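Note that one protein chain is taken out, while the other chains of the complex remain in position.
Residue numbering begins at 1 within each chain, and the chains themselves are lettered A and B in the order written.
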Amino acid sequence: MDGCHQRIPLEGAFRNSSGCAISGIIDRSGKRFTAREAITSISVMHDRSNGLGGGFAGYGIYPEYKDYTALHIFYYSSEAKRACETFLEEHFDLINLSKIPTKKHPAITDVPLIWRYFVTALPTKLSFSQLDEDEYTARCVIRINREIEGAYVFSSGKDMGVFKAVGFPEDVGEFYMLDEYEGYSWTVHGRYPTNTPGWWGGSHPFSLLSYSVVHNGEISSYDANRRYIEMYGYACTLQTDTEVITYMIDYLHRRMGLTLEEVSHVLAAPFWSTIEQKEPKEREEYSYLRNTFASMLITGPFSIILGFKGGLMALNDRLKLRSLVAAEKAGRVYFASEEAAIRVIEPEPDRLWYPSGGKAVIVTLDSMQEGEEHGHQLSVSAL
Amino acid sequence: MKRIYVNEMWCLGCHLCEYYCAYANSGIQDMVKALKDKQIQARITVEQRGTISFAVNCRHCTEPLCIKSCIAGAITSKDGVIVIDQSRCVLCYSCIMACPYGALMPAREGVMQKCELCTTNSQGQPACIQGCPNKAIVFEER
Partner (left out) sequence: MGINYLYPPFEIIRNQDRCIACRVCERQCANLVHHYDEDKKRMTADESLCVNCHRCVSLCPTRALKIVKTDHTFKENANWKTEVIEDIYRQAQSGGVLLASMGTPKEYPVYWDKMLINASQVTNPSIDPLREPMETRTYLGKKSAKITRDGEGRIITSTTGQLKLDIPIMFSAMSYGSISYNAHKSLAMAASELGTFYNTGEGGLHKDFYQYGKNTIVQVASGRFGVHPEYLNAGAAIEIKMGQGAKPGIGGHLPGSKIGEDISATRMIPLHADAISPAPHHDIYSIEDLRQLVYALKEATRYTKPVIVKVAAVHNISAIASGIARSGADIIAIDGFRGGTGAAPARIRDNVGIPIELALASVDQRLRQEGIRGNVSLVVGGSIRSSSDVIKAIALGADAVYIATSALVALGCHLCRTCHSGKCNWGIATQNPELVKRLNPEVGSQHLVNLLTAWNHEIKEMMGGMGINSIEALKGNRLMLRGIALHETELKILGIAHAGQ
């Protein structure tokens, strides 16, 4: 990524640390709602962002295209668009394509071309590649992002989409007219980078396939994680924590078949002293996961909300060095960096709590069957 | 009671213990001044034959023969530490004859001297133990 994006230095040219605000909402009944509440929630934490990046991920927003991969792409030139579309045509059936509708907003400037494609892998190419569809799609996305200058795929899941830009998150929400989308879950991110990359791709959520991550914190294990995950075909071009966390989740959950609960035992593995106090069987499992995926342990402060097909997972670092609050009210579950960001949209939750460090809170739609996700997904755990 | 024990396996025959002892009991602050150009008067003696060496000093016996033998009542047990009151020693050598370890010897002043575990000098801790480079002598409860 260089050259044609507007500002220098670009995201990815250096490692950028940032503080942030995050928020997430899910309706377990599967009832769909607009991003309005997410926008309201994040705007309360305005001071946690500095206008240099914001974004949303919505799940269940494309029911009419739910079997197709929705690619959201930024283009910084028409050549890039042409090159990328040629690549897409070679690898996918393009079911539908359009500009993503936006509304002019004074605070959102330097707007690239923003396109959306609903695609499905070309059957011949797919079978020739001997990969499953997800892997095929993931590799294509990584390839576009690495190789086609001026094109950047920032969303590549099914029945979900990421919307992000440089600006305050509430402005980004207006810009993309997110009032017009309805989903069963939303996550949102406001960014406070400590220097100014000003590149849209660098905003969050970061997403691969149907995984999207919003993250607050700065992890000290970054390079250990990055150098390890890059062994498995991922390219951390953005040099952000969120990117590497997303890849690790994709690897562990999708490719290694761990449950999300197990993923959390890798990313925020308990201390050995804690593991040692567990029942023998559990102790073995925890030790095994921690040892086998030692290089994917994340240290340093972080709180993340992972969006995935049919649910959300919130996870804190094991020392809980970053704030994270959860609340529940009649089938809705809320997560946010600050309590106020929940109270503004749900003043009287049935329950409000501070998930303990390293303990994942996983919420899935009531309709999801056990084991429907990869591995052996639990419907709700650690609530 | 803590006593000094020898482990001949680790004794190097370096004689440092003797020098630290003599220094400790000299009452002089500076080792050089205390020992230079003098015949040293140590209360610990390194016995040596061939490659075996070990340091011997008073065992502070529970049934001290020296006390029984002293005709002047100069040797007494102070909480188990066998001490000698040099002002009462009449130099009869009875203790030398009685001690099975050869732990008493005449001091320069002409009266007997013996190891008092550095309880009566300014050391507080047996100086030989501190001076031994190889932990061949130890001061411990057994």
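We take it that a contact is a pair of C-beta atoms (placed from the backbone, for glycine too) under 8 Å apart; a residue touches a chain by one contact, two chains touch by 3 or more.
For clarity, every value in this text was computed on a predicted model and none was experimentally measured.
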Which displayed chains the unshown chain touches: A, B
Residues of chain A (touch criterion as defined above) contacting the omitted chain: 15, 17-19, 194, 217-225, 227-228, 230-232, 256-258, 262, 269, 271-273, 281, 284-285, 287-289, 291-295, 297-301, 319, 321, 376
Absent chain, residues of chain B that touch it: 9-10, 12-16, 19-20, 23, 31-32, 35-37, 51, 131, 133-136
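Convention: only the chains that are shown with their structure count from here on.
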Between chain A and chain B, centroid-to-centroid distance (C-alpha), Å: 79
